[in-house]
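With one protein chain withheld, the remaining protein chains of the complex are depicted in position.
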Amino acid sequence: MRSIRRPSTRRGSEVTELRIGLIGTGYMGRGHTAAFVGMPGIFGHQPARPALEIIADVNEDLASSAAAELGFKRWTADWRELVADPDVDVVAITTPNNVHRDMGIAAASAGKHVYCEKPLARNATEAREMAEAAEAAGVVTLVGFNYLKNPLQGYARDLIASGELGEIIHFRGRFDQDYLGDPEFPHTWRCDKSIAGSGIVADGASHAIAMVHYLVGDITEVCGRTRIVFGDRPVLSGGLGLRGSAAADAKRQKVETEDTAQFMFTLANGASGSIEVSRVATGRKWALDYEIHGTEGALQFFGEQRNELRLYRTRDPANEQGFKSILTGPSHPPYDRFQPVPGAGLGYADLKLIEVRELIEAIAEGRPAVPDFGFGWKVCRVADAVLRSAAERRWVAVDEID
Amino acid sequence: MRSIRRPSTRRGSEVTELRIGLIGTGYMGRGHTAAFVGMPGIFGHQPARPALEIIADVNEDLASSAAAELGFKRWTADWRELVADPDVDVVAITTPNNVHRDMGIAAASAGKHVYCEKPLARNATEAREMAEAAEAAGVVTLVGFNYLKNPLQGYARDLIASGELGEIIHFRGRFDQDYLGDPEFPHTWRCDKSIAGSGIVADGASHAIAMVHYLVGDITEVCGRTRIVFGDRPVLSGGLGLRGSAAADAKRQKVETEDTAQFMFTLANGASGSIEVSRVATGRKWALDYEIHGTEGALQFFGEQRNELRLYRTRDPANEQGFKSILTGPSHPPYDRFQPVPGAGLGYADLKLIEVRELIEAIAEGRPAVPDFGFGWKVCRVADAVLRSAAERRWVAVDEID
Amino acid sequence: MRSIRRPSTRRGSEVTELRIGLIGTGYMGRGHTAAFVGMPGIFGHQPARPALEIIADVNEDLASSAAAELGFKRWTADWRELVADPDVDVVAITTPNNVHRDMGIAAASAGKHVYCEKPLARNATEAREMAEAAEAAGVVTLVGFNYLKNPLQGYARDLIASGELGEIIHFRGRFDQDYLGDPEFPHTWRCDKSIAGSGIVADGASHAIAMVHYLVGDITEVCGRTRIVFGDRPVLSGGLGLRGSAAADAKRQKVETEDTAQFMFTLANGASGSIEVSRVATGRKWALDYEIHGTEGALQFFGEQRNELRLYRTRDPANEQGFKSILTGPSHPPYDRFQPVPGAGLGYADLKLIEVRELIEAIAEGRPAVPDFGFGWKVCRVADAVLRSAAERRWVAVDEID
Partner (left out) sequence: MRSIRRPSTRRGSEVTELRIGLIGTGYMGRGHTAAFVGMPGIFGHQPARPALEIIADVNEDLASSAAAELGFKRWTADWRELVADPDVDVVAITTPNNVHRDMGIAAASAGKHVYCEKPLARNATEAREMAEAAEAAGVVTLVGFNYLKNPLQGYARDLIASGELGEIIHFRGRFDQDYLGDPEFPHTWRCDKSIAGSGIVADGASHAIAMVHYLVGDITEVCGRTRIVFGDRPVLSGGLGLRGSAAADAKRQKVETEDTAQFMFTLANGASGSIEVSRVATGRKWALDYEIHGTEGALQFFGEQRNELRLYRTRDPANEQGFKSILTGPSHPPYDRFQPVPGAGLGYADLKLIEVRELIEAIAEGRPAVPDFGFGWKVCRVADAVLRSAAERRWVAVDEID
């Protein structure tokens, strides 16, 4: 007779456990947690399994309730305790940009692997310091440019690297959203330069710059402009960030960071490019788009249809040339771990899960993760170059940035 | 001085725990588990929290390893033990169709709430028996028509119910995939009538019929045709279902279930409709589409762009009439629980999570879940009517089906 | 010194002139004229040049003013005179359906080549008589299924005929418009059975059936339904057809012809298919769409994006499979006569011009035009089978129709 048994292998010695210390209980904190928790269901417990150890938030109530809700063993209101805790292997940073530097350096210096949300820091100097600290400590780092984890981006990168598109001529990118399109939407921390570093350059442009670097290589010079479209906003009175609200009679607070930015750029291989980003792009919700022209092919990607990549090949017969809409499928790993047939679509949370998988695997294998702090620093340098170019109305070489 | 503390509320008395017994360790078993596990991160622990109690699979190795990997406390190779276990509150059924009936009736009779994958059963008779057993037992039931859980479908349903589209004239639906488009793809259990009940009617059409019933009401008569396009397939020699493979010299096995089906139908309100489904629809990956014409508006939905609903209103000014592409956003609950801004996109797993939320909430609130076994039975009746209509080449009233 | 000279070759003996007698001065009469006039600019004067000889309309004023405006040499209010005129080589029929038969037979019997708008006649019997009369007279005939003249349709046909898509499995077609979607739009001749023969079956379905026959072969049996959605309409008081209007207090007139139709069908090769047509398809303006599944590929076409054909090939590498959007270009003749590069787009008038070119060339070369009256008759037989099937609620073989 068969009976119900307890799994003998559970928490067995062969499964490495990586204990997570998470800083931040907001939208991104929850996103990280969901990814840590969901990972084994998709990828199994090998090579290591995340365990929710400590969660930190300056607000004690939030820390305490998040620990209960999300399943962390412990909580603290002091991130320095978390970073120092001997039972933490990985520190995940999901706070606003202004504290990334201190947290990242402290964590790396304490020998923890570090998983930090983007942008890596408020500016290139901070980012460099973080990358140097991690390098010195020999820990694994990863920056949360989760859109790079879309299986179609890996496929696109391979196509380009293999020369299937010929020589790259031009890269056109954008990341347009309208989350601050309403001038009555309250002032958030992203409007405050001392916290965010910059506005849409730190937020949207960092994703777009990361995409360029990931797909076609390093940007060497830029010429851009920025603009604050709505100069003040109602003071925030409730909620946080994009879930914030303001009282009807709220006073207004000055917006210090740019709403839109556009810039032209040159790639190391001599190709040209351009990026446009906005948080007031009326009607656009998630337009992290690109179009890449090569001498033998082209690619198009639209962030609002993120499960589709469009490929054009000049070698097709003349009467059969066109952009082909390729839906993510099992031949674009690791989609195969999610679904056996194409077209099911991965969501935002799935990309975050793939990102966490990369972190865990890199730690287990003792290799750098992609994209690491060094990559994050490069992105910050380009962002700083854009801001300087806009301020000085001239082309700026990325090498001018520290 | 602040310090790291254990959450006092965790597993506190105020959180109800619903203990899950899951039958099946395959693709769908994992999908259910991910949804149970991920739910609190999105919705919190209220009104109840799923706990992974027992997992069952006829294959002992699969049961045991899945328990370890997915985090179930216990496992068994005998689903009857799971169903009878006093520490199980909810039985989740993710096996092939042929055992849904026995499992569902046993679970309901044991007083368990039942969450069953679609189609509810191989035919309407089995489905009726299940619905009756659940009714008699007074348990909460839910059938896994997860596409109904897309927030845009709830929005569409509300639009229609409120009369915003006027009187519904016509519903055109489809669910086209090509997962068996390759005639050399191996014979799977879905090709076996005794296991699956039917082919694409049980699989794709049940989703499409569910969509009709959910959005515009009950189907009263049908006239259809079915076709087995590829009459035999290589015998399966490795893997399972859509992840199966066959040896190069495999013998061939007869396909007993239809590859394609089309049918016209009439709705209770007199409107017309049609549905086409296929598992050999070359090139289509997840085309669960519809277009609905009303006297004052229309809707379009494309399953391969599932984060978009297209709405047309006749009341718009003449020079401004057109289909509007609405991206899922916070004003389409519960998307707001996932993301603060529109356009991020929900994935397959997210829909399953919303489905599980409906189950848990219905149990906690002591109300029927949507869609329940009664709904699943209705879908099976229409499916049976289609099969009969195809066999007899005539219009068949759904009332002719038991 | 160079000077301004008159062209010596103009109206020279080597250019054959085909003298046109056009019946009807409405929308279609103008469309034919534009095509006759514009043809030489695109194709030159070879092998023959249309000359506008006579225009006829029962309304003397319309005939007279249209002759002046459009550039016809002569006009008449009696189409029988036009048909009998010795200086007419080609008779073009653009009147409502009820007089096609008499005009077509008279013209053919008088030895004129005949260009007739679709549907060829009100029913298969009339169409057969016309085809027989033309056959007996040995004249060239052409039916105005202008959408077949889209260069992409010729390309699609060649792809299918060459076996590039493998064996055809299924054809899904539609022609949805909403030109009568407003129940207050006035009663037009298309609502009158004695004039139009039928409603959307004669109008939209005839185009869709023609597309099936042109691309994948003959339909052998059908099972369909039809529906009059709006049972009466205001009496027309001004304007004509789709440019008509009704007085605010207009009496209402019964609609005798169907607003919508759907039917399933079988092709000669055993493949299945379906067509749905509507003139009350809210929001759809010109949805003459199809999707064709073959064992080795698929095609999609959307009438509202008529300069694009989407092609899928199963032979593409797994990670590169998808529908490719092919824009009409110079490698899809005769687009090359219009534009040197792809993507400029052909309009409705351009298709009509290509149609006229086929007529002129067929006459000059003494070969049948495509599609001729025989083809038009076949379309009428399928249409009649659909109407009978809908009336008798059963599958009807096309051979049952006379």
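Every chain is named by a letter (A, B and C) in the order it is written, and numbering of its residues begins at 1.
Here is the rule we use: a contact is a pair of C-beta atoms (placed from the backbone, for glycine too) under 8 Å apart; a residue touches a chain by one contact, two chains touch by 3 or more.
Since we're looking at a predicted model, the values are computed, not measured.
Peer 1: With touch defined as in the header, list the contact partners of the absent chain among those displayed.
Peer 2: Listed by label, the shown chains it touches are A, B, C.
Peer 1: Pick from C:Lys149, C:Arg190, C:Arg306 or C:Arg357: which residue touches the chain that isn't shown?
Peer 2: C:Arg306
Peer 1: I'm checking contacts with the chain that's been left out. Which of A:His170, A:Lys193 or A:Arg243 qualifies?
Peer 2: From the options A:His170, A:Lys193 or A:Arg243, the contact with the absent chain belongs to A:His170.
Peer 1: May I ask which residue of B:Ala106, B:Ile326 or B:Ala344 touches the chain that does not appear here?
Peer 2: B:Ile326
Peer 1: Counting contacts across the full complex, list the positions on subunit A that touch the omitted chain.
Peer 2: 165, 169-170, 172, 181-183, 223-225, 227, 229, 260, 262, 264, 272, 274, 276, 278, 280-284, 293-298, 300, 312, 314, 321-323, 393-395
Peer 1: Of the residues in subunit B, which ones touch the absent chain?
Peer 2: 155, 308, 311, 316-327, 329-332, 342
Peer 1: Can you list where subunit C touches the absent chain?
Peer 2: Those residues of subunit C that touch the unshown chain are 2-10, 12, 27, 30, 33-34, 37-38, 40-42, 44-45, 54, 60, 64-65, 67-78, 81-82, 85, 177, 179, 241-243, 284-286, 303-308, 327, 329, 338-350.
We take it that only the chains that are shown with their structure count from here on.
Peer 1: By CA centroid distance, what chain is farthest from subunit C?
Peer 2: Farthest by centroid: A.
Peer 1: Distance between subunit A and subunit C based on Cα centroids, please, to the nearest Å.
Peer 2: Comparing mean C-alpha positions, subunit C is 54 Å from subunit A.
Peer 1: Taking the mean of the C-alpha atoms as each chain's centre, how many Å separate subunit B from subunit C?
Peer 2: Once rounded, the distance between the two centres reads 44 Å.
Peer 1: Going by the touch rule set out above, which residues of subunit C reach two or more other chains?
Peer 2: Correct list: 321-323.
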